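I have a structure I would like to understand better, so I am pasting it below and will then ask my questions one at a time.
One protein chain is absent from this view; the other protein chains keep their places.
For clarity, chains are labelled A and B in written order, and residue numbers in each chain start from 1.
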Amino acid sequence: MALRIVGLSPPSQPPRAWWWGFAALFAAFLLTMPIYFDIAVLFSVTNYLVLALLALSMSFLWGYGGMLSFGQTAFFGLGGYTYAVMALNLHETTGAMIVAIVLPMLFAAVLGYFMIYGRISDIYFSVITLVVTLILEKGIRATSGDQYVVGSVRLNGQNGIPTTPALQVPWNPKVQLEIDDVFYLAAILLVLTYVGLRLLLITRFGRILVSIRDNERRSALLGYDTRRYKLLAFVIAAGVAGLGGAMWGVWGNFVGPNMFNLGQAAQVVIWVIVGGKSTLIGPIGGTIAVQYLTDWLGTQGVGQVSLVLGIVLMVMVMLFQQGLLPSVGLIAAMARDALSGARRHRAPP
Amino acid sequence: MSDEIILETRGLEKRFGGVRAIADVSFKLRRGELRCLIGPNGAGKSTFFKMLTAQLKPTSGQILFESKEITRLEAHEIGRRGIGIKNQVPDVYDGLSVRENIWLAASVRARPTLARAKVDEVMARLELEPLADRLVGELAHGQRQWVEFGMVTAREPKVILLDEPTAGMSAEETSRTAALIREANKLATIVVVEHDMQFIRQIARTVTVFHQGAILAEDTMENIQKNQTVKDVYLGKSGRA
Partner (left out) sequence: MDDVAIYAYQIGLSFAIFILISLGLAVIFGMMRVINLAQGEFLMLGAYFCTLITKAGVDLWISFFLAALAVGVFGMIVERVMIRYLYGRILDTLLATWGLSLFLVGGVTTIFGPQSESVAATLGQVTVGAFGISLYNLVVIAFALALLLGTYALWRYTRFGLVVRGTMQNPAMAAALGVNTGLVYTLTFGFGSAITGLAGAVLAPIVGAAPPMGVFFIGKAFITVISAGHLPLLGTISASGLYGVIDGVVAYISSSVIGEMTVLFVAIILLRLLPLGITGRMRRGI
């Protein structure tokens, strides 16, 4: 119901004109950032934008597909490693980027088939994706020996791959993207993914997906093979996460086992909860806000970021059901109603 | 009504642990019929419906729809073949608008333009237009029942199963529902589970009585009312009429 209160249209209605205006403004704001900010700021903002892709993947799957997957960081990590390994082997980055999106999707298709077609319950879905992520991380960490080589690339276990190549311009591989280019690319990809997912939700597929979240049995009884829709949503979300992972590798010229980390997975959930999972834009804001906060905490020498994240998560779940941003909207709406109610009372009958 | 059997069960049985909720039910339904299913609480009516729509897997026995076995099919496959159900508890999309609920039902089979026309038609027939953009979760109980009825009919099933469609409705709403059911019966075969005898008298020709998971009697409404065993079951054991 929070949808109503913050004045957003229900998910599967076509966006109104103001939404397009908003999306354009958002894009324009991002793309003009290099005018106001220096390169160091752009560099950290790029990180936020890339992580926001991960948040989008999560909020699409959780908010609209009703599936809480802890595997999104696994696909993120898989995308990053795939990009690094492919680009180092092929000396070419466009293909590597594509493989980095496709491979997580394939992995999601196989894993999702077993979980979704096995009809395990929602909660088991969450737990199994969590366990898969945990074990992938352990697996990657255990690859420190010389024998763990893909093509000519050592996986390096704990240390990750610090030589992840910069992205080349597809039609002119000699030119590599600089920091501000990567910023533009990340901004464009984020806006495109956001708009793309939003539009996907008003297609037949998107509407049916939302209906399954609302009442899966009803959808099945009407004649929809709900498993197919859920699997497809899982695969799409994995692709978005894989893209995020590859971009993260491009951004920092590094991929490492922490990409799969449970702490990382917790952060994604926190971004989405803070932003509210009933919209796609909320989690983008949540990502930027929380990441900024964690970066700041890091510089304040608070030490254990996970201590703070843990408290945030507990407080959010116990007190702010709808997410922080929607909760603020909710309070605003209540205040507005109270005010207009007061006005109505004053009006003569 | 033709003599063709559209839906049939043979020796259908369902156990929950030690409880035999349905025991050896062989049931036949002719195309075009409007059948009523009655029986005291716990007789197994809802369980029977759930097995027909694959919400529950039978312990043993067979279900045939249009002479083909559907016992092992998934719920969505049964929906696609043309059996629609309204469960006993309202089963709608509470978080979506009324229009969207009906649209989802209509577009299982129809192409987009046809589906939209179908939505308009159903909304008009059920007088739901004023509520079109309301969330179903915000509606009153009776209205939600009609939304669900609209959904079930919008996808034009061949057989419609209605589990207590008038529960919680006022007398006026009930007689409107009776009219809607008779209307829907022109296109589809219908089975209705009901407790309200008044209502059953309004719509039914043949009545099947369930008792302790088995078919106790099957006859016209008049004969059923005269049937002493049925009276005993209702008055003696559950006290409702």
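Here is the rule we go by: a residue touches a chain if its C-beta (ideal position, glycine included) is under 8 Å from a C-beta of that chain, and two chains touch if they have at least 3 such contacts.
Computed from a predicted structure; not experimentally measured.
J.: Which is it among A:L42, A:L111, A:L167 or A:V182 that touches the chain not included here?
T.: Among A:L42, A:L111, A:L167 or A:V182, only A:L111 touches the chain that is not shown.
J.: Hey, which of A:V150, A:L313 or A:A333 is the one touching the hidden chain?
T.: Touching the chain that is not displayed is residue A:L313.
J.: Looking beyond the chains shown, say which of A:I39, A:A142 or A:L192 touches the absent one.
T.: A:A142
J.: Pick from A:W20, A:Y124 or A:Y292: which residue touches the chain that isn't shown?
T.: Checking the options A:W20, A:Y124 or A:Y292, the one contacting the hidden chain is A:Y124.
J.: Name every residue on chain A in touch with the hidden partner chain.
T.: 68, 111, 114-115, 117-120, 122-124, 126-128, 130-132, 134-135, 138-139, 142, 262-263, 266, 269, 273, 303-318, 321
Operating definition for what follows: only the chains that are shown with their structure count from here on.
J.: What is the distance in Å between the mean C-alpha positions of chain A and chain B?
T.: 43
J.: Please give the residue numbers of chain B that touch chain A in the complex, ascending.
T.: Residue positions touching the partner: 53, 55, 74-77, 79-80, 84-85, 91-97, 100, 103-105, 107-109, 112, 135, 137, 151, 155.
J.: Would you tell me which residues of chain A are touching chain B in their complex?
T.: 1, 4, 10, 12, 204, 207-208, 210-211, 214-215, 217-226
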